[in-house]
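A short worksheet on the structure shown next.
A single protein chain has been omitted from the complex, and every remaining protein chain is retained in its original position.
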Amino acid sequence: MNVVLDAHELACERDDRWLFDSLELHLRDGDIVRIEGANGSGKTSLLKLLTGQLVPDAGRIEWHGQPLARAREAFRRSLLFIGHEPGVAAALTAQENLAWSAAMAGVGVSAAAIDDALAGVGLTGFEDVAANQLSAGQRRRIALARLDLVPRPLWILDEPFTAIDRHGVAWLEQRVLSHGEQGGAVIMTTHHTFQANDRVDSLILGATA
Amino acid sequence: MNVVLDAHELACERDDRWLFDSLELHLRDGDIVRIEGANGSGKTSLLKLLTGQLVPDAGRIEWHGQPLARAREAFRRSLLFIGHEPGVAAALTAQENLAWSAAMAGVGVSAAAIDDALAGVGLTGFEDVAANQLSAGQRRRIALARLDLVPRPLWILDEPFTAIDRHGVAWLEQRVLSHGEQGGAVIMTTHHTFQANDRVDSLILGATA
Amino acid sequence: MAFDSFSAFLTMGGYARYVWPAWGLATLMIVGFVLWARRERRQLMQQLQRRRRREADSA
Amino acid sequence: MSSREMPVATPTRLGWAHVCLAQLRRELALARRRGGDWLNPLLFLALVVVLFPLGISPQPARLADVAPGLLWVAALLAMLLSLDALFRTDHADGTLEQMLLAPQPLPLLCLTKVVVHWLLTGVPLALCAPWLGVLLSLPAGAAPVLIGSLLLGSATLSLIGAIGAALTVGLPRGGILLSLLILPLYIPVLIFGAGAVQTALAGGSAAPAMALLGAMLALAVAGAPFAIAGALRISVNG
Amino acid sequence: MSSREMPVATPTRLGWAHVCLAQLRRELALARRRGGDWLNPLLFLALVVVLFPLGISPQPARLADVAPGLLWVAALLAMLLSLDALFRTDHADGTLEQMLLAPQPLPLLCLTKVVVHWLLTGVPLALCAPWLGVLLSLPAGAAPVLIGSLLLGSATLSLIGAIGAALTVGLPRGGILLSLLILPLYIPVLIFGAGAVQTALAGGSAAPAMALLGAMLALAVAGAPFAIAGALRISVNG
Partner (left out) sequence: MWTFVHKLGSPKWCHALCARLQPGFWIAAGLLLAVGAVWSLAFSPPDYQMGDSYRIIYVHVPAAILAQSVFVGMALASAVFLIWKIKVADMAATVMAPFGAAMTFLGLFTGSLWGVPTWGTWWTWDARLTAMLIQLFLYIGVIALRGAYGRDDQGAKAVAVLTLVGVVNIPIIKYSVVWWNTLHQPATFTLTERPAMPASMWVPLLIMVLGFYSFFIALTLYRLRNEIMRRESRTRWVQALAD
């Protein structure tokens, strides 16, 4: 088992409003969970809790049975996170951005591996273009190239389909499903409807809101 | 006729690459045009040309038969533009943001009108919350409230469905269609597929790229 | 001729420390700008040729 | 609704005065929301005024000598630092784009922004400088000229500085580049501002220097809003 | 692929040295991409040095008197201004979030960033200060102590300043707030730094002041990276 992430009785409060409480989430190898909910229902907040960036107002989060704060290093070695802002430096080229990302993940990769990953997201020919010369969607694709470049069992993705065109969406859906098939686990927020919806579990936030 | 916008032989070049050339676009009352294309195909650049923010490398743009640069004030009095970044100040409340937007558009509105517009986009109860306390989608909804608040014949919207949840998307589609029915015109970029696709014209960029 | 000998010319009436660096920098700048501009031209031409070759390849 | 009813006729069409008022209200609301931010330039001024005696020498006679120049330089740096943020958030969140596409005269909107900046930065600096002068043993008699020259001068500084802020707003590290672009343009203001205080201290008449400061302000008010608007147009169109 | 083959074992697992190297390479690439940006603090220093004679008095004797303090204060302000941008773009584009979630020791990554900042700001400032001293009629003999004290001191300034930059990175108008948080902490460095030069000029030994500067630097190297990392954690989680 690579992924054993459990949230018990999780609650989150923002500005005197309970976004959710008694939330249970159990993630194992092969699970693909999609978090749904209206705008402002707390999807991003939940992801921040699960990655340890926010501290829960109630409940606990465990990685392989250990509290997240204790298992921090092991957890991070298994995690690939892409947030609303994907961590792509505007002044650096696609190649440089990914080299740094891989190093941060603690993974040594060759330049050829980076070029392959960029080719995978349709950025061949843009390897040496600074990100600020790219369109909104191309910039997000640089971040998505990490999915191929940095092998991690657990993916946590906040609105990964933002600004991606139709082909890109199909590719990304496929990539998420194949990650699940290879024994990885994915949690993501999205307003987008999956083609292969039956492979994907839904967690719906703020049904009342 | 409220909207008479014509682009002839339009061309755009970025970094020694022709994104498109000889593009023709003729927009009249009731038209709804959706600009499609892969990431980096030049959708945002086209909108910037059409609003006069970029100057075309070739071709011309005319508003009621006059060059855009000459008819600037009249054009702007007819235009409602929402870009990638929607112009919502993070430190201001929804109410304050909209009051300012309306004044910039040269429209006098009452506080009640603003509350109504906010209710229309599902932000009742958030009128006095600063935008930086809101989620990504809620912030974009503030910008969308302008569609109701500032009556303009021509809407130019860059990825208006970004970060909007499912209900919001349905509402916005409806709103766009009804604007067309009332004799307005809409140009927007989006990767999203419309329900009522037959009412919407598509302009596809960079079919080869 | 304002100087009696070549060494007098070099000494500049005792002001060699000031006159020669001033003229030296001026010369350096003029020569430097010429060389810089020519190097710029050479690199540009190489770039253009490379691009031509690349486009010939792809075509 | 039929196609005829499309409301091009807006509910009420606002005049320029109203638009300016709305802009003013927005800027003030932002300032209020940022809380004690308007205090920052004052505190910066105070800290620089404290640093100098520490770095130089705490003898009152020597300090009094340099006090007018020091206060003026410190106030100028405080203005400069506060300018960097003038358009930055507006640019990032798309507000500037909306301003550029609004059917309103952009120079007027810019002028309004600058006026608010001056009210919240230049005026408090001018009013507080004499108190800090006390720390530097500046004679109390110099206070009126100090206040007057700073009031006139800081308005010019705001206007000129806003041009630089507009030019650098799209760049990642605007801050220090801004200083570089703007400081040479600030020099005449500094010379006559500090000069006015020094002549007043020496018993002369500050009137000529003040008149020159006024003339520079007039020039800046007439020209800067257009330069700012032009610079913003350049910076935003990406 | 079967579920067993899920590659948790990464291609090669990097040691800390490699990670630091990657961070270093990134920062240098960014600096290169920004072109002449590293010159800006130098030019700012030069401009402030020019402002003072203009504001105060152009007499050489008086200028030489205040020169060490002036150069030190100007260098300190230049460091301060350049610090504002240290984490700003990294925060805006999500890079900081990625750093926080990386399985690498954050203090080490922060230290690397600060070292690059010092190399590109503090070192050039130290090396150029004596040349600007000429403009202020500073005797040439003071140059070695001036360079030495600025080298040691600016490293401390970078480290302390980075704490402030980390604390203010999430705020819209960091710049001037940062100055406030940081300037009080800079005062000891300023006192001993300018003091070293002044004693050297007066013919005394600069060694004790330099030793103190060294001690402050040691303290800062030991403590600041942890403070920076903590501050970043606070600023980013939002």
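For reference, chains read A, B, C, D and E in written order, and residue numbers begin at 1 within each chain.
Note that in this section a residue touches a chain if its C-beta (ideal position, glycine included) is under 8 Å from a C-beta of that chain, and two chains touch if they have at least 3 such contacts.
Keep in mind that what you see is a predicted model, and the values were worked out from it rather than measured.
**Q** Thinking of the whole complex, not just what is shown, which of D:147, D:163 or D:210 touches the missing chain?
**A** D:163
**Q** Taking the full complex into account, find the residue in D:28, D:134 or D:171 that is in contact with the omitted chain.
**A** D:171
**Q** Where does subunit D touch the missing chain, residue by residue?
**A** Touching the missing chain: residues 160, 163, 167-168, 170-171, 173, 177, 180-181, 183-185, 187-188, 191-192, 195, 198-199, 212, 216, 223, 227, 230-231, 234-235, 237-238.
**Q** May I ask you to list the residues on subunit E that touch the chain which is not drawn?
**A** 34-37, 39-40, 43, 46-47, 50, 53-54, 57-60, 134-135, 137
**Q** Quickly run down the residues of subunit C that touch the omitted chain.
**A** Considering the whole complex, subunit C reaches the absent chain at 1-3, 9, 12-15, 18-19, 21-23, 25-26, 29-30, 33-34, 37, 40-41, 44-45, 47-49, 51-52.
Here is the rule we go by: only the chains that are shown with their structure count from here on.
**Q** Out of curiosity, which chains are bumping into both subunit A and subunit D?
**A** Output, common partners of subunit A and subunit D: B, E.
**Q** For subunit C and subunit D, which third chains touch each of them?
**A** A chain counts here if it touches both subunit C and subunit D, and no chain qualifies.
**Q** Find the chain most remote from subunit E, comparing centres computed as mean CA coordinates.
**A** Most remote chain from subunit E, centroid-wise, comes out as B.
**Q** If you average the Cα atoms per chain, which one ends up farthest from subunit A?
**A** Relative to subunit A, the chain with the farthest C-alpha centre is C.
**Q** What whole-Å value do you get for the distance between subunit B and subunit D if each is reduced to the mean of its CA atoms?
**A** Roughly 35 Å separates the two chain centres.
**Q** Please list all residues of subunit E that touch 2 or more other chains.
**A** 34, 89, 92, 172
**Q** Mind pulling the subunit B residues that touch 2 or more other chains?
**A** Residue numbers touching two or more other chains: 84, 90-91.
**Q** Touching pairs of chains, all of them, please.
**A** Between chains, contact exists in these pairs: A-B, A-E, B-D, D-E.
**Q** State the interface residues of subunit E toward subunit A in the complex, per the touch definition above.
**A** Against subunit A, subunit E makes touches at 1-8, 10-14, 18-19, 21-23, 25-26, 29-30, 33-34, 89-90, 92-95, 97-104, 236-237.
**Q** In their complex, what parts of subunit A are in touch with subunit E?
**A** 2, 29-30, 48, 51, 53-54, 73, 76-79, 81, 83-92, 96, 99-109, 113, 130, 150-153, 181-184
**Q** Which part of subunit D faces subunit E closely enough to touch in the complex?
**A** Within the complex, subunit D contacts subunit E at residues 34, 37, 40-41, 43-44, 47-48, 51-52, 54-57, 62, 65-66, 68-70, 72-73, 76-78, 81-82, 84-85, 88-89, 92, 172-173, 175-177, 179-180, 183-184, 187, 190-191, 194.
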